[in-house]
Every structure is written in structure tokens, then in C-alpha cells.
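What follows is a single structure, and I will ask about it in a moment.
Here the complex is missing one protein chain, while the rest keep their positions.
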Amino acid sequence: MKRALGIAIAIVIVVVLGALGWFVVLAPGPLDFAGGQTVPLAEYKEANPTGVPGALANAGLIERGEYLAQAGDCAACHTVKGGKPFAGGFAFKLPFGTLYSSNITPDKETGIGAWSDADFLKAVHQGVAPDGTRLYPAFPYAAYTLMTDEDVLAIKAYLFSLPPVRAATPPNTLSFPFNQRWLMAFWSAFFNPNERYRPNTAQSAEWNRGAYIAEAMGHCGDCHTPRNPMQAMDHRRKFMGAVAAGWKAYNLTPDKETGVGAWSDETLAKFISTGHVEGYGTASGPMGEAIDNSLRHLKPEDIKALVVYLRTVPPISDPALPAPRTALASASPKDGTAEADARGAELFAGACVSCHGWTGKSPVLAIATFTGARAVNDPSARNVAQAIVWGVTRETPSGPAVMPAFGHAYSNTEIAAIANYVTKRFGAVPSAITADQVAELRGQASQ
Amino acid sequence: MITLTINGESKQLDVTEDTPLLWALRDVLGMTGTKFGCGIAQCGACTVQVDGQAVRSCMLPVGAIGEGSKITTIEGIGATDAGARIQKAWLDLEVVQCGYCQSGQIMSASALLAATPQPDDKDIDAAMAGNICRCGTYVRIREAIKKAAGVA
């Protein structure tokens, strides 16, 4: 008996140590895939990959800070839809409770108005608030830690130039043990190297700029890289696609079928900077927001650098995805619709076809064309269902383009029927999402 | 200046490219037969035809319409064979109640009839489900389309 217990304990210890080794000690960093030598920024001889692009070289501190705040997409999490910019309160709905983003306007009591430069640096680089409390890694300090002090302080200068907003952050509702902030110290020790960006001398200056934008600023991996059981990014599967905030962030690697390997540089650049390319669909959900709040503001040279960088990530296939179908669907509503899809077809005819067309090519707005979109080619139908439930709002040069949120008046059964009809009609592989799965999705999405 | 061909006539419009056709028709050209219902392509009251296709004009920016495209509105649909037959059937069967949605209904139904001369119930469902009628004239719309098509 005792012996059995001993063996069991030994096995547990081995498993734990093994896991620890695999996920912590042996785990690659976000940029390790590139190989080559890295050097401290000060020793790097090529063009500086940090800071703002050339076009803004002579801009003032606040203007530079604004650009960098956009590149870092601070607004994505610190601004509530329809709320005051950077006033926080955005809800992250997690399986173990809800976490709210903080107010980062310069309000002294409810925001960060009383923070010193050192306070701000410590929070952004280390995830530690001025009072010593640990921040949850929903705040991507493991990425922001790569930012130079100068860039972090430019962002601070920008934030401090904005009107202070009095808005207390709602208390988090995390359950034990997740409400124990001190535990984050261990998380940080394992997963936050607390180290500034080190240029890679084996790569071009452009690549280094792209890497800085993707890793230090845009924190692409936070959504696109799967996480390990410790909720840290698993860079062995870098950018292969993951679920974040209830939406699928698709494969960004150069894999031909399931990633962006088959996309031309021009297509990729256009998609990243506008969120829509004919034949590739439209970014919606969190990616749509990332484009509207962040990527569309980036200068073309930065977008180009980002493309150069993304091209070098090792290709990994996402086994959950097929190669997308890019052909238009039939113009006839009757084609390809079996009796089992009847309800989906009916609902699509009522609420969807006016914007999306029977072919998938929108008769009204290019942005509503979803031919070739990853979402309609995703057999999980996750993003299609999310778009139906929550709608999509995208900024366009002539104001917002809106797909309304149907989730309030359409049942889970109906949404599942529409989603399955859409993937079948327009995608490569039909989905079989259920009403219960739609119900689950509703619970997962961040507000 | 944007040039559009509407009911066979060339029209010049001094509006920005993002202006939806609906408002250009109603407020700029004074063609009020096309109705505003929802502004989000959910009700079909604003339906016009662009090259014979039923399209929601409330979401169609004038800048997205090719200069070679032919726009037909309710004011002009009677000049088409399908449109004239639909209008007649609508009156013969007394489809109309308040009538506000009927411009859009007739534009959708005419497009259906032109493309599918012998529509069955499924065709009618697919073509007409995007047009809401608050008075509830659906039963007669279905009958009238069949009558116009000679399948009733």
C-alpha cells in the first residue's frame, strides 16, 4: 500500500517536473524560431526596429505615443464599445469568472493619473501595479515587456494628454484560486522574461521591425498562438491559430492551405491594413477590432515589415481547417440545399441574403462579401455563429459598416441552422454546430 | 458628380460616393416611390433593381454602382413585362393594404418573375423572404406572384 502510494507520488512528481520542463524550462520564446544571433538594441548597427516609422521621425512625443498606442492596440481592451476611450471596464469572460480592464486615462483616482514613469514602466514590462498587486496576463505584459522604455513612456505621454475620465473599474469576479493575484508572481517568473527587444543580426532590419511590431506591440500571438495548460503561449505552435475571446484567430503561418502561405504579399498587406480582400473575406470579431483600432493606422512600411516577418514563421497546418473554397456559390437559392438545411435556408433568405447574396458576393457592400473567407470555411462554424450572435461593426472610410447582432431575437437553434447553412453553401466543408454549442459560444465572447 | 441610369434616363447627382442610392433617389431626385424602412437591409422596403437584380438601396452606395448599370425603380418597373404583370396581379388580387412595403415587394417579385418565369413556392420564399410586410399581405403576395406567372 505504502509502496503503491510512493510509486504514485513519484509518477506525479515526474509528470509535474516533466510538464514544468516542457512548458517552462525547455519552452521556446516567441522569437526563437528565427535562430541567429540577437544583440542588445544599443549594439544593433542597422536601422532601429523600435519607435515610430520614418514618416513620424520628427513627430512630437504625444503623436509618437499615439501611434505606438495604436500599434499596441491598447484601445482593444481598455475601451468599451460606445464608452469613453481608455476608460476601461471591458469584460473578459473567462471560464473561472470575469475580469475587467482598468481605466488608463489620467484620472487621478480611478485611472493612472497618479502614476510615475517608473510605475508605468513596471506595469507594462512586469505586470506589477504601483501598489505591488500583480496584474493578470490578460494584460499582455509578456509581449509589452519587449518594448523599449522610450516607447512605453511615449505611450504614457499620449495617454496623459487625453482628458481624464472618472470611471471606477468594476471588481473582478474570479473564483478561487484565480482570485489570488500573488500567484501571478509565479506565472511571471516562468513566462515573462522581463527583457527588452533584442534585434536579430541574422535577419534584415525590416524583419526586425516587423518582429517588434508583431511581438512587442501588436501581441498577435496572444490570440493566434495556442496556449499551454498554464495559459502561456506555446511558441512551438506559434501562430497556428487558436480560440480567443470565443472567436477563432486563424492560422497566420505560411502554411499554404490553412495559413496565409497562399496569399500574395499584397493580399496579406491589404487584409492586415483594411480587414477585407475580395476572395479572402472580411475580418470580424476581435480581428476586425484589431484592424479598426490598430492595424489600419499603421504606416505602409510597418505593414510591409509585418508581412516580411510573418513570412518567416515556420508553417504549421491547422488540422481543423480545410483549404478554403474560393469559388462563388450558385446564384440559385435552390442549388445545394437539402431538406435538412431548410430552416437555415429560410432564415438566410429572410435575414441574410439581402447583404450577402446567394453567391456570397454582396449585392450592396464589398465588405459583406464572404467568398473565400476563413470563417465560412471553418467546419466549426465558430466565427460564423459569433458574427450572427454579436454582429460585426467595422470602420470604413465612410463610417461604420454594421452587420446587426441577431443573437437577441434568434434562438440558438436558429443560429446553428443559419451557420450550418452558410458553411455548407459557401465553404469547403459543412459544419454541424449545435444549439448547445451556440449557447456556449454566447457565454465565451468578451463583451 | 455621379452619373446613374435610372429607368432609362441618365441622372447627374451631386452627392458623395458613400451616399446610399435610397437617399439619392428620395431626397435628391425626388423619386419617393422607393421607401425607407430600416436602413440595414432587413426589411426590403427600399428594393430597386440593378441590372435586373433586386437590391436593397438603403445599403447600396451610389459610388458602388457602375456607370453602365441600369437601375430600375418602382416608378419604372411597369415598363417591363414582368413588372407590368406583377402590378396587375397585385391589383387583381388586392394584395395591397397600407402599401408602404409594396414598392419593395413588387420590385422583388418582378425580379423573381423575370429570372424565374414559373416560380414555385420555394422560389417565392427565397425571393420574397427579405421583404417584410407589417400589414401581413404575404398570403396574397404568394397568390399574386403565381397569378402573374400563370402558375396559379
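Letters A and B mark the chains in the order given here, with residues in each chain numbered from 1 onward.
Definition applied: contacts are C-beta pairs under 8 Å (C-beta built on N, C-alpha and C of every residue); 3 or more make two chains touch, one makes a residue touch a chain.
By definition in this document, contacts and distances are computed from a predicted model.
Among the names given as "Heme exporter protein C", "Molybdopterin-dependent oxidoreductase", "Carbon monoxide dehydrogenase" or "Branched-chain amino acid ABC transporter permease", UniProt records the absent chain under the name "Molybdopterin-dependent oxidoreductase".
Looking at the complete complex, one finds that the omitted chain is in touch with A, B.
For the options B:V55, B:I74, B:L113 or B:A149, the residue in contact with the chain missing from this view is B:I74. The missing chain, though absent from the display, is touched by one residue of A:M217, A:V260, A:A329 or A:A349; that residue is A:A349. Looking at A:G132, A:P229, A:G399 or A:G443, the residue that reaches the missing chain in the full complex is A:G399. In the full complex, chain A touches the hidden chain at residues 343, 346, 349-351, 391, 399, 404-406, 408-411, 413-414, 435. Although one chain is not drawn, its touching partners on chain B can still be listed: residues 15-16, 19-20, 23-24, 26-28, 30-40, 42-43, 45, 73-75, 77-78, 87, 90-91, 94, 96-103, 106, 124-126, 128-142.
Heads up, the rule we're going with is that only the chains that are shown with their structure count from here on.
Considering their complex, residues 16-18, 40-42, 44, 50, 53, 55-56, 59-61, 64, 122-123, 125-127, 129-130 of chain B touch chain A.
Residues of chain A that touch chain B in their complex: 333-334, 345-346, 349-351, 353-355, 358, 363-366, 397-399, 402, 404.
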